[in-house]
Structure formats: C-alpha cells, structure tokens
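With one protein chain withheld, the remaining protein chains of the complex are depicted in position.
Coming up: chain A.
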Amino acid sequence: MGLKRYYPYSFTYFTVLFYGLFFIVPSVVGLSFAFTNWGSENLTDWAAVKFVGLDHFRYLFSDSDFNQALTNTFAFAAVTTFLKVFLGLLLALGLNRKLITRQFLRAVYYIPAVLSVTVVGLLFSAIFSMDGIFNRLLQDLGMGRYALNWLGDNRTAMSIVMSLEVWKWSGFCMMIFLAGLQTISRDYYEASSIDGASRLQQFRRITFPLLMPAITINMTLNLIGGFKVFDQVYVLTNGRSGTEVLNTQVYRAFSNGLYGRSSAMGLILFGIIAIVTLVVTSYLKRKEVDY
C-alpha cells in the first residue's frame, strides 16, 4: 500500500501502450485471421478476405492427420516435461552436494541447452541412423537383431525426438532446481537431524515442499515449450514416421499459402497452452508452502 505513494500507476502507461501496440494488438489481430479465408491469393487484397466462421476448426477436428498431430503434441509435452523435471531434479540433488567436480559437472549437464538444435539434430541423426553408432553398439553387444532404423520407424521415431528434447533441456531444469535448493536454509536440515529424521524424510518434508516454486516454474516453462515443439521434429524427421506435431502442421499450412488455416491451428495451440498451463500452475501454486 505504501508503495503507491512513491510509484503512481501512470508510470506504467507508456509501457502498457508500447507493449499493447506492438505485441498484444498484432497477436490478437493475427489470431483473428483464424476465422477468415486469408491466404496467398488474397495476401494484401483485404477486400477479398472473407469471414468463414468456424470452417477451419470444423475441418481440422475432422482431419485424422491433425488429430494425430494433436495427440502427438500432447504426448510430447507430457512425457518430456515429466522426464526433464524428474531428471533435472535428480541432477540438482546430486550436484548440490559437496563434490570436487561439482562445477565441472554442472557445466557439462548445462551445455546441451546452449547447443543449436540443428547441431544436436545432426548428431542424433548420425547416432540413430541404420549404420549409426547405436546400431553398431547393439551389434557389438550381440543384439544385432534389435537394430532398427530408429528415426524411420513409427514405433521409435517419436521416442528419439523426445529423447533429444530431454537430453537438451534436463540441464536447464537442473539449474532452476539448484537455485531453488540454495534458498532452503540449512537450519531445517540440522533441526530435523537432531529430531532423528532420515534422508528420505528430509526430502519429503523439507526439500520437496520448499522446492515447489521451482517445480512450478519448471513445469510451466516445459509444458509451454513442449506444446510449441517444432525445431526438434523438423530437424530429425520433418514430421515423418508418425512424428507430426501441431507446429509442423502450422508450418506446412503456412507454406501452402493457407494463412487462415494456419492461424486457426495457432489459435488451437494457444487455447491448449492457456488451459493446460493455467490448470497446472494453479494446482501447483496451491501446493507451495512457506515454513
């Protein structure tokens, strides 16, 4: 309440105006094209842009390829978020201990996050190709019969794309968890040790509850990133072998000159991200505690 005296709301007017004009208005206008027949034919001929109501949405939800892409996007977001958060937490717990190689290992696990997706994609393509390192390893271990064209097989391609995402971003989650872990006072652990708490009990009663804000951040960022997946699929499979996701469909519709259709897909993606993120975030927020 006291702050109001020193910082009046009028300070925000310019920022809100700037933000609104250059971010919010274009975004809203862009998404409103989802209800029109805007395309390469009438790109700048605004008179020829017609309102088509929910036509694009009707078509999309009756299109088996789109529905498959939708399912894949959900699966990608859910599986990779869970794995990234889980592995990131394990890494953070491990590297929060007093190890000589702690700083080095933290850097090693974080490096994938700063590498270009293209580079990582080429690396994964080479590893999982028919005569790649992974199949050779299987052969050397006497399991040659399990050798597959991993990125060209519908049963495995999506898993490889997911593994790239998990490999790349687990280190990033680890960093957020490490920051969270360092905010927890040692006093809690000392006090609980005196009371005879085991390591597992300390984790369940102290670490985990106090890490909830970091978990909320990680879950939110990873879910949004997961739903927006594009680069990883584009580089590894270009949407083939059952790996089509929402954004590869958006890209294809856009390059086919169907801008209204691609806007409709974008709107659907936005809706999904909004609903899922709001639900997950509000649920996790309720779990946050403050001792």
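What we mean here is this: contacts are C-beta pairs under 8 Å (C-beta built on N, C-alpha and C of every residue); 3 or more make two chains touch, one makes a residue touch a chain; residues count from 1.
Going forward, contacts and distances are computed from a predicted model.
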### Summary
Per UniProt record, missing subunit out of "Isoquinoline 1-oxidoreductase, beta subunit", "Amino acid ABC transporter permease", "Extracellular solute-binding protein" or "Tricarboxylate transport membrane protein TctA" is "Extracellular solute-binding protein"
### Identified contact with the non-displayed chain, of A:Pro112, A:Pro209 or A:Gly257
A:Gly257
### Query
Of A:Ala75, A:Leu90 or A:Val117, which one is in contact with the hidden chain?
A:Val117
### Message
For the chain left out of this view, which of A:Asn67, A:Asn154 or A:Gln201 touches it?
### Response
A:Asn154
### Query
List the chain A residues touching the unshown chain?
23-24, 27-28, 30-31, 37, 39-41, 43, 59, 63-65, 116-119, 121-122, 125, 129-130, 149, 151-154, 224, 227-228, 230-231, 234-235, 238-242, 247, 250-252, 254-259, 261, 266, 269-270, 273-274, 277-278
